Each structure stands twice: as structure tokens, then as C-alpha cells.
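There's a structure below that I have some questions on.
Complex shown without one protein chain; remaining protein chains in place.
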Amino acid sequence: MVPLSYYLVLSGILFACGVTGFLIKRNIISIFMSIELMLNGVNLSFVAFAAHWHALSGQIFVFFVMVVAAAEATVGLAIIIAVYRTRETLNVDQVNLLKL
Amino acid sequence: MSIGTFILVSVIKIVIALFVLLTAVAYSVWLERKVVGHIQNRWGPTRVGPFGLLQPLADGVKFLFKEDLTPPHVYKPLYIAAPMIAVVFALTSIAVIPIGNWVKIGGLSIPLQITDVNISLLIVLGVTSLGVYGVALSGWSSNNKYSLLGGLRASAQMVSYEIALGLSLVGVLIMAGSFSLRDIVDAQGGRFLGFIPRWNIFQGQIVGFLIYLIAAYAETNRIPFDLPEAETELVAGYHTEYSAMKFAMFFMAEYANMITVACLATLLFLGGWRGPVFGPPILQALLPVFWFVAKVFVFMFIYIWVRGTLPRFRYDQLMAFGWKFLLPLAIANLMVTALIVALKS
Amino acid sequence: MTANLHLWLIPLLPLTGAAINGLLGKKFSRPVVVAIALFFCGAAFADVLWVAAQFAALAKPHIEVVAPWIRAGSFQADFGFYLDQLSLVMLLVVTGVGFLIHIYSVGYMWEEGGFYRFFAYLNLFMFFMLTLVLASNYLLMFVGWEGVGLASYLLIGFWFTKDSAAAAGKKAFIVNRVGDFGFLIALFLLIKHFDSLNFQTLAQSIAPLAPETAGAGLLTSAALLLLVGACGKSAQIPLYVWLPDAMEGPTPVSALIHAATMVTAGVYMVARSHVIFERAPAALTVVAIIGTLTAIFAATIGICQTDIKKVLAYSTISQLGYMFLACGVAAFSAGIFHLMTHAFFKGLLFLAAGSVIHAVGGEQDMRKMGGLRTKIPWTFWTMTAATFAIAGIPPFAGFFSKDEILWRAYQASWAYWLIGVFTAFLTSFYMFRLWFLTFFGEYRGEQTGDAQEEPAQTGMSAPHDHAHGHGGIHESPKVMLVPLVILAVLSIIGGWLGVPGSLGGKNRFDQFLGPVFRSSAPAINNSHANAGETAPPEQQTEGREPETGHSTELIFTGISVTAALLGLYLAWLLYQSRPQLPQQIAHVLGGFYNAVANKYYVDELYSVLFVKPLVDGSARLLWHGVDQNVIDAALNDSADGAREVSDVVRQMQSGNLRSYAGWIAAGAAAVITYMIWMGVK
Partner (left out) sequence: MLHLILFLVFGAICVAGAVNLLVQRHPINGALSLVVVMGSLAAEYLLLGAEFVAAVQVIVYAGAIMVLFVFVIMLLNAGVEERTTGSRVALLFGVPGMLIGSLLIAWVLISRSGTEAVAVGALPGPPRIMGWLLFHEFLLPFEVTSILVLIAIMGAVVLAAKPPSTAPTPRED
């Protein structure tokens, strides 16, 4: 028997790792993957709560998260390809023209 | 049954399954060479053993003792991991495939299936979809433009055709109302008009069946969809740089995947192990397995037959076919099936 | 109230015409424009006639609410239309005269630039005027009120490239605003105290009130404020100054707006508010005084004017003064009667004047005319009819209405009567002066009327409207003459509607309008207010008239006629038989003459009293002081501040994705801390 809080802590750790990745990674693709990591962490807490409260809706939401993640991945990767085609770099520190 | 016996039985089953599967793989290679040979008016392997029956054994030995050379400038960890990934996932998916009914051995009844989970179909799909990593990574890691192209093609093509594949299965799922392969097979029991068995293929899923077949060929990178390893364009595609046992692993993975797909097709569309059962109990226990194996064999034969006769697609043709024809067709099939089922109930 | 007359159709028709012409007219050829304008205006006229045919069968007043407009709490003002005898008369006058003048304009404006614009404005004016007349509450009336103001502004400034025209338009607009200010405050008063602007509800809530004989109360103040508005619109002292300048507009406009219809809106409004005025004797007195003063004041100015249109303008003002006088002595029906006849003959006068100007090629100075009698007979005869009508010589229309007013005025106070009669004398004098100067004697102008011309071509790119056939003086085209003739007939027979009892008539007009005014008249010694409705009109009339019998009335009639004839004779004497006399008289009178000739320097006075202080004040205090140093300064400083702040803040927008992520993370941490802290507390 595992306390609910364990799952939550685990998901929290995953989410924190995602945030950290977003912060310290330079490669756009890596950053993107960090986002996916965060989503996964959230999903875990969703499922954990669903099991805890005996409510299936939590799992449903996981599906929605996945669908959104898929859409995001497609568009995002397409954008990355476009960026690479024009700037010929994947380093976010060098893709910083969008400013005042 | 107690946990101990459960583990024991499971281990026994796993060992048997692995042995059978690997043998099947080996002999499907032999079969392929023979059949293609005859299609091309050759004899195929004849030297080793009667009809070259021992050929696979010899090949295995050869692979084992060949020098396993690793080219320079490859990305080693993945280069080594890739074939393992491929073969492992290829072999894993067999775990949930039932090849027959429950059998009673000394009091406890055992399903002819390593484990029966109620989402077995999904597990098969998931595992096979993971198989692509082997191909892609090998192509990328071996630092070779042909391999890279092969890997790219493989991943793109597999992801694309997986959709059509999955959609073609949904029709069957709707009719069976379950993800469990065993339930699906049970749902195909009985026959109508007295003689036609209630297999899904005869229940209007013929379109789905064809879609599944085509998509499956693409999933397993077989002719006419073997772009990833197109000899004439990319020397040997993703496994150009591989040799010896690693190469053998890819080989095994490919054929294992073929077998898995064939099993799946059998279970989903051809009523699995269903068939005329008669005779003494022992025969009654074994006949279903026989039917199952027979059907799978038919599929393997078709595989080889197609390979021997069809030319290869062009890459853009492949993609266009998958996205613009197969996918809409699958969706239409799904809609029609859903409509019919809804109207029936 | 059962019958539905679709009154909303009446104003809507001209609006449609205005919309079509105004939006698409540029593309249309002139005949098309004319067709559209005339059709919609005529349709409105026809509709009004139809309504008039139905009228007898109606319960009065007939009210139709088309749509809710403003409903705030218990207050509500709807798009409602109010039809009773009064508004019916107004409808007939407006649409009828309006239609005729539309026809006339076709000939008059044919050569003008912005042809379609002119007719669009004209239709627009019709729309607003009809709204004003038909409105069932003061608010909707006010909409029409402002609308006609707008239309007149547009039409006065029709030749907007000419400075004087533009200035005149602005002047009219601004002076009217002064009046509207009073009007608005009156409306607010009414809303505050009676919580309604509907004529009916107001009448019901006011009728029981006793007249404010002692001291000025709510009703008096409301009435006075309404009067201010009326003065503005109807060009009464002290707000009359805009009307003479308004003659800068095309002559048909002067005829329609500044003689026949719009300027009478004030009279209509006072009559419409009679319930209030009747209960505010003080206000009534003020009305009467203002009317009288205006009448004589304008008349004196009119004597010395040389511009034919200016003369007519001032005579308009003085006639309006008559109408106010009538209202002031609570003889509303008489006022409306004079309004109608005046609409006929004054409209006719202007149109004829326009025809004259047309004939002599844009000349407006009477001293350069003369002897046109033979050259333009049609115009001459119609003009003659109008002149006799306005001079109040029986049996022309003006006689009856003016006589009615004078008689009622006498009943109120002999002073009114005296001034009225004198004004009548002046009126006939300056009108016949105009008549003689224009049509008799020798032609004193050059053959080619290029001296100082109708503003048409000056500034306007269009060819001069009278450029054709300048070889000599010529009669106007048929399309201009037909309205003249019709109006002439009307101004001859128009008065017979109201032949007073003394002349053996029974004053049908008064009876017709009777129910409107009598129903709510406060009965003597505070008996219950609306006894009038039950009693038959004649008896009511008797009841209201003092015992002075027909004989006295006849005498007074005789006097006023004599005055008119005297004016005729004097005019003949001065401008026909002994033309050199006027100069001598002018010499004798000297300064007074100059004062009169220069309109008593009223414009100058106003400009010194109001305009200059306003301009200087607004320039110094408001513009430089408030606007530049407060408002602009505040805006600029805040803008500068924003720029400086953003200069600092925008450093955050480094364009670096990870920096943004960093900010987000920090912010999230802050939020989490806050939430947990709150949770812990």
C-alpha cells in the first residue's frame, strides 16, 4: 500500500526536473522534451488522484493532456524545423530576435 | 494457484514460447528462401540437410562465430543498444498472444498464453510501436548517411502506418467490445448459415482486414514497403553497418515481428484457433493449436509470396498511399462498422 | 385609437428619399434625383392627405407608439406619434408647402453644383420637421427640433465655399443652441416634476393645477424656458439675429425653412405646450410682450432694407412676432391660423422674390430693379397677391388671420393692439415699398446682372444658375411658376377658413382647433378644468369672449384695414409719385435712420457683449490655460512617464526564451508561497 503523497511527490519531482530542464537546456528540442516531462508529471498526479478519489474523470483528463501534448508536439516540432531552416541553429540563446 | 506455482508455470511457458518463436523465426527464414527460390525458378537452400532443412542452424552458427566488428565514429552505446531494443520488443509482444484454449494439466487449467491481461491487444500494439526505436536508433547511431536515411524512413513510415493499422483494428474491437485477444476470439465463435464461421473477416471486416494487412507489411518494413532497407538505394538501410550477431538480431526482430503480426491477424480476423475440433481429448486439446499455427503459416506464406512478386514503392508514393488512401479508408470502415453495430443494438 | 394610420410612414418617406439621394445621388443624373426627391416628398404629402381624409373618424388625440425608445424606471419616452387637429394643420402646411417648394427648387437649382446634395438636405429637413410635428413627447420633438436646426444649418451653408454663407450657417446654428439650451432645461424640469414628457400624460397631470397667478412657480419657469427655446427657433427678440443672415442660403430654402415651416416651429411648440402656458400667466405676458416688440422692431428695420430678401426676412420676423403675440394672449388657434396663412403668402413672397432675382440675373438690390411688371407678369401678379395678403387687405388670407390676432390682442390689452396696428401699417408700407420698387417705375439695373450676384457661382464650380439667357429679363420656367400660382391662390382664399363671426363667418378654423386648446383651458374661478370638452364650441367661444359685441370688433377691423391702406398710400407716395422724398426724409431723420438702416447695431452689440468675451475668454483661459497647461500637459507627462518606465521594463523582454521561463518560474514560486502562506494562516 502506497500513500498518495508518494505519488504526488514523485510527480512533483518529475515536474521540477522538467522545469529545471526548461531553464538550463539550450537545445530547443531538449527544452521541448522538458515540457513533455512536466506534462507527464502532471499526468501521474492526475491518475493518482483518480485512483485515490475513485473517480475516473482523472484518467479522462490524462487523455486530454495526451491529445494536447500530441498536437503540441506536432506543431512545435514543425516550428522547430522551420526555425532551423531559417536560423540554422537549435540553440535558443541564439534565437532571440523577438525583442524590443 | 499459489504465487509459487504461478511463477513456475509462467517461467515454463515463457521458455517454451521463446523456443517455439525462435525456431519459427529460423524456419520462416528458411521458408522464405525456399519459396522465393521457387518463385524465381531456383531451388533455394538444398545443401545443408534434407531440403536444406538445417540451413537456419548453419546460419545461426555462422552468425555466432563471425567477427563482430564495430565501425569507427559510431555512437557506441546506441549502436550496441539498437539491435537489442529491436529484438527485445519484437519478442516481447508474443507474451500476450493466446495460441489456444485453456488446457488442464494435472488439476490446474492453464491458458495457452503467457499472460492474459484484458488489454492485451493494446499491449501488442504498444510494444510493436516501440520496436521502431531499434531501427531508428541503429540508423542514426551508425553514423552513415545510408543508415540515417533508412532510419528516418523507417520511423516516418512506421509512425504513419501505425495510425491506419490501429484504426483498422477498431472495427474488430467494436464488434468484440473488448481489448482482450481471448475475448475477441471468443466473440468469433459459432457460424451462420450453418457453414460460414463467424470470423470477423466474414463479418464485414474484410476491408479492415485488407487495411491491416497492408499496414502490417509497412510496419514490418517488408516488401513492397521495405524502403528502410532498400538495397538498390540505401545499401542495406539502417543495418548497413551491422554484422554478425547484431545483424542477426535485426533479422530475428524482423521475422519475429512478421510472426507477431500474422498471429494478430489470425486472432483478430480469422477466428484465432477456431476450427473443426474432434477426436480424443488429447487431439481436442491440440487441434486448436494446429488450426492457429496453420492460419499463421498461411499468413507467412502470403508475406513471402508478396515479397517474391511485388516491386517496391517509391517513398513519396508510400507516404501518399498511407495518408491519402489508407487512412481515409480506415476511417470510413470504422464509421460504417460503428453505424452497423449501433443500429443492431 | 383603433384605426392604425401608420403615421410613422409620413416622416419615413422623406428620410428614404434623403438617404437615397444623399448616399447614391452623386451617381444619378439630375432628372433621377428630382424624381426621387419629388416622389418621396409628394408621397408624404399624399399620405398626409389620406390621413386628413381619415381624420374625422378618429378619436382625438390619435396616438401611435411605434417602438419603445427610452424606458428608465417610471420615465419613458417612446417613438410615438401624436395626431390631433393642431398637428394635422401643421402636417398639411409642412408637406403641402414643402412639396410646392420642392417643385420650385427643381427649376431654381437646376444649374447648381451639388444638385443631389440640395435635394437630399431638403428631404432630410422634411423628415425632421415632420418628426417634430408628429412627436408624441417632448424628447422626440426635441430630436426633430435639433434635426431641423441641422438641416437649416446645412442648407444655409449650402454654398459652403462662400465665407459669408458658412458664417451665416454657423451663426444660425449657434444662436439656436442658445435657445435649445433653454428648451433642454425646461425638459429636465418637466421630467423632474412630472416624470414624463408625453404630451398626454403631462396634460393629465398638469390640467388639475391652478394657474400660478401669484408669483412665478414651477410652471412659469418651465414655460419661460420653453419660450427661450421658441425664441431661438422662431427668431424672436433677442435671438432673431440669425434669420436675416440665413438669407445667404438659396431662395427656396429661405422660403421653405426660414419663412414657411421651420421658424414657425417655435410657435407650434408654444401652442403644443399651451397647457403649461395657460397656467403661467406671467409667462404668457412675457410671450405677448416679446411678440409685440419683435413685430414692431423687425418691421422698422424692414423699412430701410434694400436687399429684397432681407426685407422679406425681417417681415418674417415681425409676422412671427404676431404669432407670438397671439399665443401670448392665449389665442393659440389665431396664432396657428396666422401661421398657416403666413406659410402661404410668405412662402409665395420668397418664391416670387426668387423668381425676380432669377429674372434680373441674380440681382438682389431693389434699387437696381424696377419696372418688371410687364416683363415678368406671372411673377408680378402672384407677388401682388402675396403682398396684399401680408399687408392684411381683405379678402386676402393675411387679413383674416392678422385681424383675428389683433382683435384678441385688444381683448388682452389695448397696448398690444395699438402696437399691432402700427406694425400692420409698417408692414404694408415696407411691403408695398418693395412692390413698387421692384415692379414699377423704370428698370434701374444694368442689362447684364453681373453686379453682385446670387452666391451660386461664386466659389461653386457649377455654372452660374442664371447664366442662361442673360440677354435680358425673362420669365421663370413653368416649373417655377406653377407653385407660385398655387400658392397665390392659397394666399387669396386661405383666409376664408377663418372668417370671424363679426363678418358673418363662424371662424371654422377656430372651431376646428377648438378641442385642442379649450379642452384644457383653466376655467374661470377654478371650476374643474375641462368643462370645454362637453360644451359646444360656439357657446365656449361666447363664454371666453367678453361682452364687447360684433360692432366693436367691426370697428377695429376697419381701423386695421385703414392702417394697411395708409401704408399702401404712403409707399405709393414715397416710391412711386415722389421718388426723391426718401432721401430727404433720411436726411431729416439722420442718426435714427442710420440706426434703423444698420439694424439698430444689434449684431455689433451682441458681438461686443457676448462673442468677443467668449472668444477671448476661451482663447486665454480655456485654450492656453486649461487645455494646454492642464489637459495636454497631463497627457504628455503621463505619456512621457509611460515611455520612461517602459524603457526600464522592456529590458525584461530580452527575447531569450529561457529568461522568460526564469521569470515564469520565479512568479510561480511567488504565487505558490503566497497561496501556502494564506493556507497556513
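The letters A, B and C name the chains in turn, as written, and every chain counts its residues from 1.
Criterion: contacts are C-beta pairs under 8 Å (C-beta built on N, C-alpha and C of every residue); 3 or more make two chains touch, one makes a residue touch a chain.
Predicted, not measured: the structure shown is a model, and the values here were computed from it.
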Among shown chains, those touching the left-out chain: A, B, C
Touching residue (missing chain; options B:Val29, B:Met158, B:Val185 or B:Met300): B:Met158
Hidden partner interface residues of chain A, rising order: 1-10, 12-21, 23-27, 29-30, 32-34, 36-37, 40, 43-44, 47-48, 50-52, 54, 56-57, 59-60, 62-64, 66-75, 77-82, 84-85, 90-94, 96
Missing-partner contacts on chain B, residue numbers: 78, 117-119, 122-123, 125-127, 129-130, 132-133, 136-137, 139-140, 148, 151-152, 155-156, 158-159, 162, 166, 177, 179, 314-316
Contact footprint on chain C, counting only the chain that is left out: 654, 656, 658-659, 661-670, 672-673, 676, 679
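Assume only the chains that are shown with their structure count from here on.
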Topology of the chain contact graph, where touching chains are joined (line, ring, star, complete, other): other
Computed distance of Cα centres, chain B from chain A, in Å: 33
Distance from the mean Cα position of chain C to that of chain B, given in whole angstrom: 98
Contact footprint of chain A on chain C as seen in their complex: 650, 653-658, 661-662, 665
Chain C-facing residues of chain A, complex: 19, 22-24, 26, 31, 92-93, 95-100
